[in-house]
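Every protein chain except one is present and positioned as in the full complex.
Think of it as A and B in the order they're written, each chain with its own count starting at 1.
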Amino acid sequence: MQNRMELSFSAISSNESFARVTVAAFIAQIDPTMEEITEIKTVVSEAVTNSIIHGYHNQSEGKVYITASIENECLELIIRDEGMGITDLEEARQPLYTTKPELERSGMGFTIMENFCDEMKVVSEPMLGTSIFLKKQLSTKKAIYN
Amino acid sequence: MQNRMELSFSAISSNESFARVTVAAFIAQIDPTMEEITEIKTVVSEAVTNSIIHGYHNQSEGKVYITASIENECLELIIRDEGMGITDLEEARQPLYTTKPELERSGMGFTIMENFCDEMKVVSEPMLGTSIFLKKQLSTKKAIYN
Partner (left out) sequence: IGEIRRYLRDNNPIRVSRSLRDIAYKALQVRDHLMAEKKRENEPTVQEIARVLEVPKEDVVFALDAIQDPVSLFEPIYN
């Protein structure tokens, strides 16, 4: 059976940990491992932070949209903004590439998301916004007790 | 400044605690007391449970919608379903009135919501669904340390 949730919230940085916990609470239902939940929280943080600081330039107008669905222990996440978008996607996804070098962990957001998930797709349109599609297979308890 | 979030999720009872945690995590930003958190979680549980078991008759089709906004430490919550609705609202809101007497804590949902909030309004249309509007003023840090 599929379970689904949709969330949107004001694009302010104090909502980052709210977004992270919301996704974590949603997948907590299938009781993943700590490692899996830590990875997912990191991925959500990276994507949401990108939307807030790059997509909306920290302007606090605008919203961030998250869709999560779980089916057969597979998590599908979409994190979307209606911000400024990315002109050169290939360049943006390079490790260490950043347009805001003053930030921590500069340029590693996309690399982290890609590494912690099984699939990542980025769709972006200048002036319209950016969507990140992520898939991650979670371990089941059954698999562990085998 | 106003902070807002909107959430929708599959009307299945395993999402109750998810809904509760999401609203609680949202208001955690304004530093409520543990007691306030408990009250809000209870209110969310009651409303969401009503939508799932009464609105949708536990059919797992359908969605529950929650909107939360905070402004000046005042929380406004709307919890809505597109289920079967309530024919006689006045009767439904009476303490101990229930159409599902086999459940625990029968008939106290509306009474609990009313008691834990400063304002409650219920709008319901048979066959279209039910919306609960709630307001709760949270204590500010200023008020506590005065």
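Note that a residue touches a chain if its C-beta (ideal position, glycine included) is under 8 Å from a C-beta of that chain, and two chains touch if they have at least 3 such contacts.
Being a predicted model, the structure only gives us computed values, none of them experimental.
Only one residue in the set B:Ala11, B:Ala25, B:Ala68 or B:Ala92 touches the chain that does not appear here, and it is B:Ala25.
Only one of A:Pro32, A:Gly55, A:Gly83 or A:Gly109 touches the absent chain when the whole complex is considered: A:Pro32.
Contact residues of subunit B toward the unshown chain are 17, 20-21, 24-25, 28-29, 31-35, 37-38, 41-42, 45, 105, 108, 111-112, 115, 139, 141, 144. On the side of subunit A, touch with the chain left out of the figure occurs at residues 17-18, 20-21, 24-25, 28, 31-35, 37, 139, 141, 144.
Note that in this section only the chains that are shown with their structure count from here on.
Chain centres here are Cα means. That of subunit A falls 28 Å from that of subunit B. Chain contact summary for the complex, subunit A toward subunit B: residues 1-10, 12, 14-15, 17-18, 21-22, 25-26, 28-29, 60.
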